[in-house]
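Only one protein chain is missing; all other protein chains are in place.
Moving on to chain A:
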Amino acid sequence: MILSTFIKTEFQRLIRRWQSLLGILLFIGFFLVALQAYQLDPSVQLPKEQHNAFFAFYSAQGWGPYTFLPLIFPLIMVLFAGDTLAWDLKTGYSNLVLMRVGRRKYIVGKLISASVLTFLVIVLCEFLMFGYSLTQFPVFSPKHIVPGLTPEYASDLATSYPFLYVGLIILNTALMGMAFTVLAILLSLMVRNIVAILVIPWVLYIGLSFIVQIMGIGGLAPMRLGVLYLVEGTIFHPLEIPLFWAVFWLISLILIFCIYNQRFKGSVK
């Protein structure tokens, strides 16, 4: 009972934060800019396979040169809820909550509310943006795979069931958002500076992408697993992407439980 009311309270609190609102505005703003850029670029005569609402959506999501989103996804995603624990610990507000909810329910509630909120906000924003692109571009999807022109990741699904495919892309993005949010919460247990907590996931996302590329294992680059799989997706099984982010999220959760428990064992705060 207390856990569900605490999650509800956390939800209300997260929705009312200016950081969450800023995250939503940035997410939608960058998406709209990318869709507009795709529509207005006069230098490119788009082939029929790509001049449609589906491809406009893939493009804004990370395909092609019209979007900044793939570069800054983690930076925006952690704004929704990634710093929630950091604020509690910084202000000491966590003590007031702990005395009402208990330690175990507190951390479980935090993780559930932050993960679910991030997931829902991303799904909602992406569906909104896909709906917008349906109104701005022809609703057409190529029926056959055309190398170089149709998505390489789960290409059969993309051509046979394009709406379902959009759903899969949105699911992948939302899972990535959950993973980065929980990573930021994990960092909150180790770092005090809230700006650092928000920026480090992004630095890791960019930095590790370069490092693994140099090491010759580019398939594991976070940026590729995050968005570029749309372009270079032949190396991935359709389930590998969502599975990767789900496992990333789960491992972060386990680490949080371990560190959180350890922290309280030795805490004198």
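What we mean here is this: contacts are C-beta pairs under 8 Å (C-beta built on N, C-alpha and C of every residue); 3 or more make two chains touch, one makes a residue touch a chain; residues count from 1.
The rule we apply is simple: contacts and distances are computed from a predicted model.
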Listed names "ABC-2 type transport system ATP-binding protein", "Transcriptional regulator, IclR family", "Tat (Twin-arginine translocation) pathway signal sequence" or "TldD/PmbA family protein", matching UniProt entry of the absent chain: "ABC-2 type transport system ATP-binding protein"
Per the touch definition above, residue among A:L35, A:A56, A:L79 or A:I107 touching the missing chain: A:I107
Missing-partner contacts on chain A, residue numbers: 2, 5-6, 8-9, 12-13, 16-18, 87, 91-93, 95-104, 107, 257, 260-261, 264-265, 267-269
